[in-house]
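The block underneath contains the structure these notes are about, expressed in structure tokens.
Only one protein chain is missing from this complex, and each of the others stays in its spot.
Coming up: chain A.
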């Protein structure tokens, strides 16, 4: 057991899986010698050699396409897309190929590929280093979509993803790499070494895909969140003195609907929060599911607090980011509604 950053936890997961299984290979842009622009793969090439961890050409379609071919051969590639904002050239390979290979070949070929990519803003990355494209993947049958919110889960979920027999999109909220972030950008940064979820067990363990977790028990309303927004939710509830139940979804596809229904049925109120744009975002799916399954328990409309429907701006980052003030307002309105 030791305190780790999310970067170290992710690296640890890959290290353990490369150690345990010769078929696990890791590659991507700047991933080999240098160890990745966020250093998630640092040391892996030195430890496992150039044929297990290597640099790829700047071609996301190439990276994912090659990984699919490797998986068809029998490897378990865990590839890095440098930023989720760069994944679009690989979208066809992900949607038409990785996601459907098992189905279309009736299991003749399968695709156990993990595609890791940093998501979200909060680092002044502008419109090409800040996006949260999770809904573009949750709309695709055949994929699994995972968003960890802390080092403990990141390691356990990534090990589960690498062991999973199907393709997994593994979205890493980059603002959480070095510490939890509650949206108060003007306050000092808390490192993971000072947070209990920075406590990462040694060795192999998994956090199962498809299972949400309650971060806070509460009675007045339910906040559905994932990634960075888990901490924004905690801050907003505390600041508004609202006894909120906060659910960290962890896996968006397949979704732990049971935990959601159980919570909203109890509280009768639900606020959905994500950093991605509003229209057709994953919050729409969550809101629809909540009304389908909890309609007669609801005391107020389901609220959505999200990024605005604009590209992610640079200078206006904190006007765009759905921080604790905006979320706090929605919590109060939902309680009064």
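In this text, contacts are C-beta pairs under 8 Å (C-beta built on N, C-alpha and C of every residue); 3 or more make two chains touch, one makes a residue touch a chain; residues count from 1.
Definition applied: contacts and distances are computed from a predicted model.
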Can you tell which of "Predicted secreted hydrolase", "Cytochrome c class I", "2-oxoisovalerate dehydrogenase subunit alpha" or "ABC transporter ATP-binding protein" UniProt lists for the chain that's not drawn?
"2-oxoisovalerate dehydrogenase subunit alpha"
Just one of A:44, A:67, A:136 or A:286 touches the chain that is missing; which is it?
A:67
From A:5, A:41 or A:93, the answer for touching the chain not displayed is A:93
Go through chain A and note every residue touching the omitted chain.
25, 51-52, 56-57, 59, 61-62, 65-70, 72-75, 89, 92-93, 96-97, 101-110, 141-142, 144, 165-166, 210, 254-255, 257-258
